[in-house]
Structures are given as C-alpha cells and as structure tokens.
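Remarks on the structure that follows.
A single protein chain has been removed from this complex, and every other one stays in its place.
The first chain written gets the first letter, and so on, giving A, B and C; residue counts start at 1 in each chain.
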Amino acid sequence: MSKYSIFSLARNAMSFHQNWEKVWRSPEPKKQYDVIIVGGGGHGLATAYYLAKEHGIKNIAVLEKGWIGGGNTGRNTTIVRSNYLWDESAHLYEKAMKLWEGLSQDLNYNVMFSQRGVYNLGHNLQDMRDIERRVNANRLNGIDGYVVGPEEIKRAIPALNVDAGCRYPVLGASFQPRAGVARHDAVAWGFARGADQHGVDIIQNCEVTAIRQENGEVTGVETSKGTILAKKVGVVVAGHCSVLADMAGFRMPIESHPLQALVSEPIKPVLDTVVMSNAVHGYVSQSDKGDLVIGAGIDSYTGYGQRGSFSGIEHTVAAIIEMFPIFSRVRMNRQWGGIVDTTPDACPIIGNTPVKGLYFNCGWGTGGFKATPGSGWVFAHNIATGAPHELNAAFGLDRFTSGFLIDEHGAAGVAH
Amino acid sequence: MSDLFHQQSPIVQIKLTEPKANQPLIREIPFQGFLNLRGRPNNPDFMTAVKKVLGCSLPIEANTVVVSGDYKIYWLGPDEWLVITPTEQQRKVQSELISALGVIFSSVVDNSSGVTIINITGDNAANLIARDCPLDLHSTVFKAGQCAQTRLAKSGAMIAPLLDGSGFELIIRRSFADYLLLWMQDALIEFEA
Amino acid sequence: MSQSFRIAQGGRIDRDNQLKFSFNGKTYTGQAGDTLASALLANGIHMVGRSWKYHRPRGILSAGAEEPNAIFQLEKGEKTIPNARATQVELYDDLDASSVNCWPSLDFDLLSINSKVSRMLPAGFYYKTFMWPKSMWMKYEHIIRKASGLGKSPEVNDSDRYEHSHRHCDVLIAGGGVAGLTAALAAGRAGARVILVDEQSEFGGMALSSYDKIDGQPVSDWIQAAVAELQELPEVMLLPRSTAYGYHDYNFLTINQRLTDHLALNNRKGGREKLWHIRAHQVVLATGAMERPLVHSNNDRPGIMLASAVSTYVNRYAVKPGERAVIFTNNDSAYQTALDLNAAGAQVVAVVDARSQSSSELANMVRSAGIEVMNSCAVVDTSGGKRLQSVQVMSLSSDGQSVSGQRRTLSCDLLAVSGGWSPVVHLSSQSGAKAVWNEEAAMFIPGEPVQQQASVGSANGTLELKLSLIEAANAGNAAAKACGFDSNMKAPQSDAVISDPIMPLWLVPSDKEKGREPKAFIDLQNDVGSADIELAAREGFHSVEHVKRYTAMGFGTDQGKTGNINGMGILAKTLNQTIAETGTTTYRPNYTPVTFGSMAGQNLGSRLFDPARKTAMHGWHEENGAEFEDVGQWKRPWYYPKAGETIHDAVNRECLATRNSVGILDASTLGKIEIKGKDSAQFLEMMYTNNWMKLPVGMARYGFMLGEDGMVMDDGVTIRLAEDHFYMHTTSGGAAGVLSSMERWLQTEWPEMEVFLTSVTDHWATAAVVGPNSRKVVSAICEGIDFSAEAFPFMASRVGKIGELECRINRISFSGELAYEVNLPANYGRFMWEKLMEAGAKYDITPYGTETMHVLRAEKGYVIVGQDTDGSITVDDLGMSWAVSKTKVDFLGKRSLTRPDTARTDRKQLVGLLTEEPDSVLPEGAQLVNDPGAATPVPMVGHVSSSYYSACCGHSIAMALVKDGRRRMGETVYAPLADGRVLKATITQPLFYDKEGAKSNV
Partner (left out) sequence: MLLIECPWCGERDESEFSYAGEAHIARPLETEKLSDEEWANYLFLRKNIKGLHREQWNHAAGCRRYFNVERNTVSYKISGSYKIGEQGPVGDDT
C-alpha cells in the first residue's frame, strides 16, 4: 500500500494521477466477521482502525447505511478541545487530544488538525466562576488552559466586540492553546484508509435493520445487503442509537435532536482562533477555505430530519454579530443540520449493554467530534477485551441507575 | 394628597415622541386595574358567581374579549381570564369576586402593577407589530372582539385589535415593558420616511 | 459615452442617465439599468477575476444568480461588500468595485504560478502532504489560509439598519417571470392575499431579454400591464429585489429584500435590507431555469459565456459581448442567441451543434441568416490569454463519446455555450420534494411536493412559453381555490414553438490521451475540473456527496448552480451508472448568500440583543450610581460605589453599614407565585422536600425544590396566606422554569388537584430592609402592624398600610440580621423605596447590591442555587438534610436520593474554608487538593464555590464543596492557583458570623 507524501504526489503527477489507489476498497460483505461495527462515522471508523491496529483483530466490517462520514462527522463545526470540567471527561478528551496531536502522521493522512486555540467567553459573574473552576481543574489534570481578561482577548481577537456597553459584555474567557479545529471529512477518510489498510471491510449503503441474538448473546445483524454474522457488534450510530437499541430490545437514556450549523461565503483570514460563547450563544471559527463556520443551538424537539428551525439560525447569527459586528455585511452561504444524541448529563455512553457481545458508543451529542480518536481507541479496547478501559469505565449505562452522572452541562443558571 | 399620585408606570424611563411621517402612534394607557381570574368554566356555580359581579358571562371561546360596562374580560386560557377595570377599582372588584366565589375553586389575583397597556394606532400599526410577531394580524383574520397572547420580539404580549379599527391594544409585562418600548421606538425608524 | 460595446438601440437601460463607476481603480461609465457586469462588458472588459486555486483569468459567465466568476469587493470602509456578484449588482453612480483573490493585481497575479504547477495540485492534494515535519503544519496552514478566501471582511462596524417583518398570505409566488406573473394574476384577481417576489429589480425574468409575444402583444408590454394590474390589487404585494432564499417546513419562507444597495451611496436612506418571514397557505415556485455550460478543454477563458446570458446582454442591456462569436450548443435555445447577436451586428462565425441535425424553425432561421451551422461537431479546445482568441472544433461521434477528424480553428472573441437547461429546483428541493431526473429533457425537475406547493414554468422543466403560461394559470387558480377563492383565469396565449430534442453532453471528449487533456472546468469558482471528478471516482469516492466534499464542487458562493449537474453527469459516466442513480447533492438554504446583518435584524446591542428586565426602582439605582449585575435577563444593582471607591471598598462599607445599622436591597426580581386552591398544601408537599401541611397561616417556611433526579433545582421561602392559599418565592433566574414545571405537574400529572398558580413577579416591588435598625425604619412608615418581636416573629408575614396603600411585610432574612421584606405593588415601588430611604436616613440607611448580599449570606453559610450548586448537588450535600422530610411518602426527586451513588455518605459536601492568611481571599472556582506536590494529574477533592473578604469578620471566608468534607473539619486543604501560589486553608463549618443566630432573634 503506497504512502502519501510530497514524493508520491510528484510521482503520481508524472503519470497524470491515473494510478492512485482507492482510499478504501468498498468490498462486498462477507458472511461472517469477528467484529461488526455499525456506523461509518468518525467514531465507528476509528474504532475499527484501533481494533485492527492495537488489538490485532483483522476480520472486521464497518457497516454504513449511507456514505461514510455522512452523519454528524460530516456536519459538525470541527472544534477540538479537551478542557472539560470533570476528571472522567477531562481524561477521556485529553486522551483524544493526545491522539489528535499525532493523527495525521499515524494515519499518513493529513487531517489538518489546526491547534489555533479555543476561547470560551464568559459574560457574567457565574460564567467567570465556572471558567475559573474548569481551568483550575484542567491545569491540575495536566490540560493546558488559562483564564484571560478582556484586554488580552481583544489583542488576540481584534474583531471581537469587548465593549463594556454590550448587553452581555465579555468579562473574560478560558483559553486552551492546544485546542483548535480539524478537517472533519478527512478524519473519516483517514481512518477509513487506515482501517482498510489493516484489512477492515468498509461497506457503504448497508443499513442494519435488525440485531440477531440467541440466548441474550449477539450473533450478527440483518442488513439491506443480507445477514452478516459476528459474535461482537459495536454500535456507533450517534443520532440513531435509540433505533438500534430498539432493534436489540432495550431503551437508551437518549434524545435525538436537530443541531444546526452554517457557513459564510469564503473571505480572507480574519479570525485565526476559535471563539465560543454559551451566554450569547454562538461559536465561530474560520475554515482553511475561508468560510466562517458557525454553530447554532440545538432545537428543543426530537428530530431525525437533519434540519432544524430557522429561528435557531436567526438567534445564532444575531449572537455572532453581537460578538463580531464587523461580520454584519458578510453573507451566509449555507446552513444544515445534524442529528445529535443527547444524554441527561451531556456525557457519552460507552460500554457493554444488556445483550452480551453488543457494545454501544453513543451519546456524544453536540460535542463528540473532538473525541473521535479517543472514543475509537477506548471503544476498541472495550470490544476487544469485553470490558471497559479505565478511561471509559465511568461512562457506562449503569450510571443512570446508580446516579453517578458526570454533569458536563456546566453550572446551572445563576439564581439568586 | 392621594397616594395614587405616587404611581409610576413601568415605562417611566421612556419618552414617547409624536409620530413622524408614516409612523404609528404609541401611547400608554397606564394604571388600569388587572385581575387574573381562574376557575373551571364547566362549574356553573363559578360562572354564575362571576357573572353576578362582572355583569356578563366570561368568554369561553378561546381568544375572545367581552366588554361589560367598565370592565373588559380577556380569555387567557381555558380556565383563566384577565379582567381589566378602571383605575383603582381592582381591589373592590377583587373582593367582590372573592366573596361571591366563596368556597368555589377559583383564584382572583391582583396583577395591576404587573402589566400595562400600550395602544398602537394609525398607519403601519400592524406593520410595526409584524416586525417581530408571528401572528397573522390581517383584518380579515384578526378582528375586533378577538385577542391573542403571542410572542412579540423577545418578549410576549396580549394583542387585541381596537374596537374602532384604529390599531391594536397590547398588554405587556412590567419587567419587559422598558425593553419592548425600546424595541418599538427602534421599530418606528422604519416608518420615519 | 465611451462604452464602445454599447449597441446603439434597444435594451432596457436608461440612455439619458449615465453613471460613473470604478473597477480596479479605473473609472468607467455605464447607464442606469445596467448591472455592474453589463456595464463592464459595455466597456469591453471581460477578464474580471482570477480563479480560486490556479489563479487563471476568468470572465463573466452568466447574467444572473448563477455567476461563479465575477465576484467583487464593492466599496470600502463601512459600506464594503465582499463577494458581490457583478451580474446581480445594479449599477449606481460612483460604484467602486475591485477584483478579489489576486495579488498584486488582476493583470499580474503572483499566484498564477499555481497554474503552472497545477499538476501537483489535484483534488485533495493537501490530504496527502504537508505532514512532515509535524511541527510545520501550522506554517503550511497559514500559507494555505492566506491563499484561500475570496473577498475581505469589513474592518469597521456596519452602520446600516436591517429590517424584519412577518407576513401571512394565501399564495406566495417565488419568481416573477412570465410564469410567476401569470400565477399571481390568477390568484390575485380572485382576491387571494398574494405575495410575489423576484430577486431582480424588474419583474419579467427571462422574457425581459426576449422578443416573444403574449396575447398578441410584445412580451414587455404584457409584463408592464400585468405588473400594473397586480399593483392595483389591494391584497397583492409585489416584492422586487427580493430573494426567496429558504423554504422551510410548513410553508415558511425567508425572503431577503434589498432596499438600498442599488442606490448611490449618498442617496441611501432607511434600512439596507429587509428579511420577510412569510407563512403561506400555498406556494407557487416559478423560479425559472438556468442554462448549463458545456465542459470542454480550456472552457474557462474570459469571453466564454452562457448563450442565454449573451442574449440578455444584447437584448436587455444593449451590450455586445463580442464582435466575432461562435455558438456551441447541444440544444435549440442557443440558436436564438445567434440571431440576437446577428441582429446586434456582431459576426456569428458558426453555430457548433453537437447534434447530428437541427431542423427546427429556429435553426432554419439561423441558416437563412447566412450563419454556418456545424452539426455533429464540438468545441474541443480554446486559446487566448486574458481574452478568448479562438476555438477549435472537431467532429463528434453521434453518441458524444469521441471526437475525430481535423481540428478546425475558428477565430472569435466570444463563445456562447449552451449545454441545456436546469430548472431552478432549489426551493422545491429545500421544501422536501426530491428532484427527479428526466432523461428525455436531460434535466432534474421538481419532485412530488411534500408541502402545499407547485412548481410552474421553466422551474418545472416546462421551457416552452405557451405551456408555461397554461401551467402557471392553472397553478394560480388551484392555489387560490385551495384558499377558498373562486378562481378560473384563462391562461394568456402564446404561440407554440417546436424545437428539436437536446443531446445530453456532459463532457466534450478530448482527442488527447486520458489524463493529459487540458483542464476542463465544471465548478469555475472552486477550480474543479472533470479530471478531479474522475480522480475522486478512481480513489473510491463514489457517492456524489463524497465527490462534492473531496473536490469542493458546489461549495462556492454559487453553490454549483452552473456546474453541479455537469459534474453529476461526468461522475455518472465515470462510474458507469445513470444520472438518476448518481443523484444530486442536497439542496439547502441559502438559495443565494444573504447578509448576516439581515438575519440579525435590529436584535443587537445593549438595548435589543436580549431584554433587560428592570425593577420599579431601576431609575433610582441608576441615579444613585449603581453598577449592575446581569442575573438571567434581570439587571440587578451589584454595588453602589461612592466617588473613588473600588468594588471592595463599596462592598465592605455596605456590609458594615448593614450589620451595624441598616441596609436596603432591591429584592423585586425574586419570582413570586400565588398558589390557590384546597389542595395547595398537598401540592407543595410534592414540590418541596419538607413539610407544609401544618404551616400556620401567616407564617413562612424555606424550601428546596428538586429535580426528579434528586438534585437541587431551586429554593425559596413560601408563605401561607390562608388555609388554601400560599405565596411562593423562587430564585430570580429560576422563576419562569419553576412556574412552568409546577404548571406541568398540575396540568399533566395531577389534573384532579384543585390548585391554581398565578405569577405575580412583576406586580410586586420588594425592598429588603436589613440590619439592627430595620425594625425602626419599617415601623416608621408602616401602620397597622405590631412590630414587636412577640407579635411579629421571625418567618412571619403581615399586612399593613403605607399611607393609604396596603402592603405586605415578611420578616425573613438572607443575612442573619433582623430583616423585613416590604412589598407594595410595583407602580408604587419607587415611592416605597424613597419612603424607606427617608425613614432610614437617620440610621444612615445604606443601599446595597447583590455583591454585599452574597457576602452577608456567605457569612451565615446560606447557599445560592446555581453558585454553590451545579446540578450535581443534593440537599444533604449542602448539609441541610433538616430540610428534607423523613416522613413524607413522596416528593419530587425523593426516590433518586436512595440510589447507590446519591446515597453515598462521602459525596462532595458544603464546608467552610478559612485561609491561613486572613487577608488572602481564595478565588472562586479554585480547585482544592490534599497534596499540592502530587504528580499530575493531581487528585482534586473539591472546589471553592463562594469566597469573599468579610469586613464584618475581619478576614476572608469561603464556602467549598469538598469530598467527604463534613468528616474533615479542621483538616487542611490546598488551592494551587494559576499564578503558582498555593493557598492553604482549614476546613470549617460553613458559618462565620453570629454563630448562635442571636442577631436575627431580636
């Protein structure tokens, strides 16, 4: 299998690019695999990759109902950071961050991971308390982070309006320098290529329609391409996890909601970091292509339609202009939506299920892109060994029974 | 001197100006009495007791208004009404209602300082409201005698067409009144030319 | 006029009104009625920009919304507009335009070097390289970023206004060409509420560029009459310069109207744009069709234009886009362009037609005009630098798969191409109808509607005028009927035209070896060529969605309006599948880009971004120098600095004054709910963790409200006004949520309970009068109440009079002081406040804000929900399990408390902290550790939730949530801070002042 490099590029240019190999093969499914991964998003592909690479399991299929990376992986605002509050999540996301830092080289695929830093703005006193608390926790957990004041923010982000006269003035921010963005599609393709090179079969247009089980143990799946057997099935279908759980006969503590995003027309670089605000509610970065990539809010209702309501877009755009008044005359090019799987504590569910051999990895909601390599890495461990890795042990389904939730919603609204 | 003198409207910090060009006229009708009345309309005792005091039956058709003498009664919900009385009569009406209702399951709450009335009249009255209100305000759809609670900008309002067709009456909450008036004043700019 | 390519007669421009404009620093003239594009062409300017990746010279391709190339920066400073499409910019006096994405100049662009190394830059090349050394990526990326992007963001704030409006209508018609006008007439005449929108300045669409006839009149006369009639209909609203850019669920459409951009800068008044939010019963889509270019080698040179655009420039704008033209087509419509050019005095060298024959009336007219028609031929290559110089033609096989024979060179400065038509199915697709491939017509047409909607005219693939009009009249009638109007207008008449069928041709074959042919472009804006599509397919990107993302086809500001269908055709061929199987990418809003400003509207700034809720005393606070804190949407006084005071000075002063004499706080923002009905106490038993049945009338009790997950959600004091009547206080931020949650329980779970809830938050103004002298102050202005400690004890509520006004006084305290909350209807709020200030003057009554309130309550260990709790804290964690009934069978959240994790006894618990240095204040949010020297990750045992300097105690105080904290009294914890300091603190009870509670007990 040929390696990508400037030299291979030059070599292929000589032959007019007629000889590039397929990035992945798209074979017909076999009758049986050791492990089936349902869902060809970033997390599913990463799981397959690490299963093959770290655990030596080679007979793996990834089944994707559409085209790989076409779910939330292909429609997110690509923010990668690890500055989470609670130890459990901080360690999991930081594992992912470490993997991100070598991912392009590991995959031999440039996922354009751009460590341009992320600012989380604080607009009221409670925001600032929460920021202090989180950054302090991050530092003690070995995660880079600073609390910065309005002047420093203004220096770093000249376009940001830090006027004290704003409705919600910027009082400060947390800043994680190692955080940033990555090219989302490349993450899917890079993992697909890596997995494929390890022999994983990536099968698209193959929708899982039923989960076969005998005596409480999984035996395979029914798909739009027929029955495929396996003793281990890992389900990584994000917004559709309740649908798959229903096939397996249990319910999830999950609601699927539309989450929208939008991009501006491409403009020359004006914003070279990532800015997020909870209180004003919007987040923005600028892609390498030049468009402003803007995340909108989640729609309150359940929705599998990959689209949300215009009011959400309108509120978000107002928030962006409130923060960046100079973007007012820039135009919005396109908007879209994804289906996010939200949990009661805004943390993922990774681990075993009531059915033996059936594993779920879901509940990443509005923020799982950043976890992609880490999520795949721990899930691969979980599937290979049948038991959670210590990094995902706290993220099991059992926490909803025991009450051991890891509430990452951040502090509740200030009330006094 | 009566203490009534000491009342301040929720929009005390706003200066309303004379309309220019095509601007509608925005005026406050301050210091009316507002009673929030609740009870079960399928309880005839409740309906009778209320009628005795107000002189009319409560509107049970959704989103309608009934006028009875000095009182105006708005439907707020299937078991909830807003009774508007002239200035400083709310306490009297409230105690009359409470004693007429006795042990009947009901509640009569004075909310007179909690809301105020803003009338918007003249050309573009509907257009001003429609700047950020999802309700269909067209005269063939929203007629005198009807009312609707709805979203107005980032707050809410009870809106009713004025009986004389000159515009709309808005009932808005005190703590949002300042914001809504700022919003209206800004909205007026569109009709300045 | 120096517009040397202006045709002497005709067109819809105003010849008497000449306008100046500048392009890349040079001044030119045009006429009113021109677009920037037509004015440039009138001046003979074809090359207007450089392509995105290879920086190849590019010219104007189209005359409308589909334009991929002519993207300009307009104006400078606060009026600047990035990425304006010259084809849709109406010319105005002194317009200033410049090309984007070229440096140092359009003519000499350094990055055109990319074109030379273009072989190294195939689709997706960046995924394969720039990976070594790892540390270099951020530098590479910097360069990539600089090279991409088109126009520049404004650097100063926008001074324009953006209006919003909401409208409902019976029939919304998008597109005001002859089809849209006809539908509007049908529905409008019947009396329906009609809104007709068109993105152009004039209604009429394509017909404005043609000499067709309707009802026997020239089409322009018919349009004029139709518009005039529609303007007279009272229920019809015409919106020109208005783009329907989003078709959302339930016939909700968003429309962007441009109000002033067409005017000279100094003539602009009022809002710049208006966003219409329209909810329609019925929608008629008459958005027309767009012509497709043909994809052949070097098909991107300035001087290569869509044939229909050429006709538009000639007929509508009286501009000759070339002197010697070649037409290249696979269908009949471009023959009209040949005639139009011919009539305008340009030389038409030849019509190159891919089809083996063309014998329609139109084609024959072209032949009769002496123009050579070359059937079974194709343009295979072109030459020219900054302007087209010639094209090369070869014979094309009848299946369109190969070329043969001699290359014949035709010298020309204009190539007008037509690859067929693509109905503008964007809005229909957005509405949920999946576009359907029509093999015969070689176009995607609107699919079965899923909303109350119909497509008509060329938008529906009906290219013929006569049929368009019938279809439009029918749709207008049907839409009106569906809204209850009697409507049966007859369609306007027009003559049928017979044309020969199209021959689909997605990629003109090259005579060069595969891979070695010059670039043939599909997406001109993103420099995506046919080779990129083929490469993507070869590398395994088979889904059209993958191809889009791998090559960037259709990602631009034009969203692939001219390129996508050709791209899909080429992909289909490469993968050996049908176009129907290949499918389209997803159509999404926006149809064309829309300013963020218009979406934000006026909802910006300190006044309008979000409501600022104000209490009745707000004016007083402002007049007395208060600084405000945002609490939810409320503005609360934070502290009242006197001249020269810092926040700490002010808070220390306010605290001391309150503890030593009397302070006053505006507490009006607390949520207030009246609870009435015989089951009220029973209801409170469920809502709160403690007991309510036996609370005596006239007395108050503090309660915690939990979520069903057992975590603290809200707290507050509730008073029993009568056996069946309570008055609840909630937190300021929690009020709305608490009310709707209680309503929900009542309405959905316990509808049999006789309880009514009424919010009175806004009705009451509340002043908390706090401190040893509070009794004196309150009793001085309030009559009818016995204020003695025995008659009016702590947690009692009384009604009295202030003047003639009935007031309610509650003896409750959030500070540990003797304190009274005085309530009057808010219309008297300021009156009450001033009376209290007056009465308190002799005790030096001191107004204080939320900061002092925080300090005072922390000195007493009282918690603030949302600050000392975070959604993961139980009442027991707060050390207040006395507030949780052990005897009640149930209350919300109760069952959660016995879950294994929730019932643990070593959870994080609220404790006090005293720093080693009495003056050093722990930062709120500091994390606590047992061993600051531990290796990373350092185990954390808790965090500081509240922390202040307490002037009353003379040292700092803090509250913290610490693991197993209640068992660790007296132990030491450390707070390692960001600046390297490590503060040492001792765990204490969270109670620092007046530990016996003597002060409130007086």
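Throughout what follows, a residue touches a chain if its C-beta (ideal position, glycine included) is under 8 Å from a C-beta of that chain, and two chains touch if they have at least 3 such contacts.
These numbers were taken from a predicted model, which means no experiment stands behind them.
The missing chain, though absent from the view, touches A, B, C when the full complex is examined.
Within the set C:K20, C:R279 or C:K434, the residue that contacts the chain not displayed is C:R279. When the whole complex is considered, the residue among A:S309, A:S328 or A:N392 that touches the unshown chain is A:S309. Considering the full assembly, C:S740 is the residue among C:N17, C:N267, C:T646 or C:S740 that touches the omitted chain. Contact between chain B and the unshown chain involves residues 62-63, 76-78, 80, 134-135, 148-151, 156. One chain is missing from the display, and on chain C it is touched by residues 248-250, 252, 279, 432, 450, 708-709, 740, 743-744, 747-749, 751, 889-890, 894-896, 899-900.
Contacts to the hidden chain, counted on chain A, fall at residues 240, 242-243, 246, 251-256, 300-305, 309-311, 344, 400-402.
Simple rule for what comes next: only the chains that are shown with their structure count from here on.
Compared on C-beta pairs in contact, A-C and B-C come out with A-C as the pair having more. Averaged C-alpha coordinates give centres for chain A and chain C that are 22 Å from one another. Chain B and chain C have CA centres that are 33 Å apart. Residue positions of chain B touching 2 or more other chains: there are none. Within chain A, not a single residue touches two or more of the remaining chains. For chain C in complex with chain B, the touching residues are 161, 163-168, 193, 269-271, 277, 279, 601-603, 607-608, 610-616, 618-619, 634, 674, 676-678, 754, 756, 758-765, 802-806, 825-831.
By the touch criterion stated above, chain B contacts chain C in their complex at residues 2-3, 6-10, 12-13, 31, 36, 38, 79, 91, 105-107, 109-115, 127, 130-136, 138, 141, 153-155, 173-176, 178-180, 182-183, 186-187, 189-190, 192-193.
Within the complex, the chain A residues that touch chain C are 4-6, 8-10, 13, 15-18, 20-26, 66-67, 69-70, 74, 87, 91, 102, 104-105, 108-116, 123-126, 128-137, 139-142, 146-147, 159, 165-168, 183, 185-186, 189-190, 204, 264-270, 272, 280, 286, 288-290, 307, 309-310, 313-314, 317-318, 320-322, 325-336, 344, 399, 401-405, 407, 409-416.
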